[in-house]
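Would you mind keeping the following structure in view while I ask a few things?
Only a single protein chain was left out; the remaining protein chains are all shown in position.
And then chain A:
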Amino acid sequence: MAELAGTTPPITNPTAAQEERVISPWRDAWRSFRKNKLAMAGMFLVAFFILIAIIAPLIAPYSYDVQKMADKHLAPSAAHWFGTDEFGRDILTRIIYGARISIWVGCISVAGSVIVGSTLGVIAGYYGRFIDMIISRVFDIILAFPSILLAIAVVSVLGPSLRNALIAIALINVPIFGRLVRSKVLSVKQEEYISAAKAIGMKDSRILFQHVLPNSMAPIIVQGTLAIATAIIEAAALGFLGLGAQPPTPEWGKMLADSKDFILDAPWTVIFPGLAIMLTVLGFNLMGDGLRDALDPKMKN
């Protein structure tokens, strides 16, 4: 008995020791991500913009839609750090609120395309045959259009509004994720653990959602982060063309469009929204690149 009791710790100990040695792939990725200075800078940029988007009402010095015509085109000063626009509205405030819109549009539209794209991709990759053919050809067709042109066409049909711009951006990104997931599924499908799962009679849905999809996650995350950056640019482009957010929404692209006539007379009306777009997109791009380096097993030394 005493012997038995004595043997218990050695059984647990090796596992504990093993856990210390064998690090989960996510943690490993985080480690290599943290080492990448550019990626960390990107993450801080993104975190910064998300933070100001969340606490916008607390930090915005003015209201984004109250106009004060007499204050037209005031240069940046202590009262208005980024100056004022044609309607006498504080540009800093509008950029802070604009962060909400851009990040919201970026994240939601990409989330939408990830969900739809990966579902279609998984179905196409796993079942193959004619389902694959139909889905893949639809993807090809969508990808054959220049993305912004397709977005413009979708918005023209649905009518210009922020929601429709979001739908359009989600739609044009669907095939990107669809293709990605499909190719990943095709390779995962050949793995032995999938054959094993099939052999013990697991249902397709369980195999798909518990084995195939989690093992295809890494490229989705990388592509997703990069796609948010493109989505933000596309939303700004649609806003610039008057097809996205409608006034008085402080969308960055629309702010650019409204002030482009004053690029010489009141450059701050153009510079600051432009900078905001650039920095957010840069942040997501750097972060996405870092994630790619961290998550891709081939990139490991």
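Just so it is clear, a contact is a pair of C-beta atoms (placed from the backbone, for glycine too) under 8 Å apart; a residue touches a chain by one contact, two chains touch by 3 or more; residues count from 1.
Here, contacts and distances are computed from a predicted model.
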{"item": "UniProt protein name of the chain not shown, from \"Family 5 extracellular solute-binding protein\", \"Multisubunit potassium/proton antiporter PhaC subunit\", \"Cell division protein FtsW\" or \"Fe-S cluster assembly protein SufD\"", "value": "\"Family 5 extracellular solute-binding protein\""}
{"item": "Options A:Asp28, A:Asp65 or A:Asp132, residue touching the unrepresented chain", "value": "A:Asp65"}
{"item": "For chain A, the residues touching the chain missing from this view", "value": "65-67, 69-70, 72, 86-88, 242, 246-248, 258, 260-262, 265"}
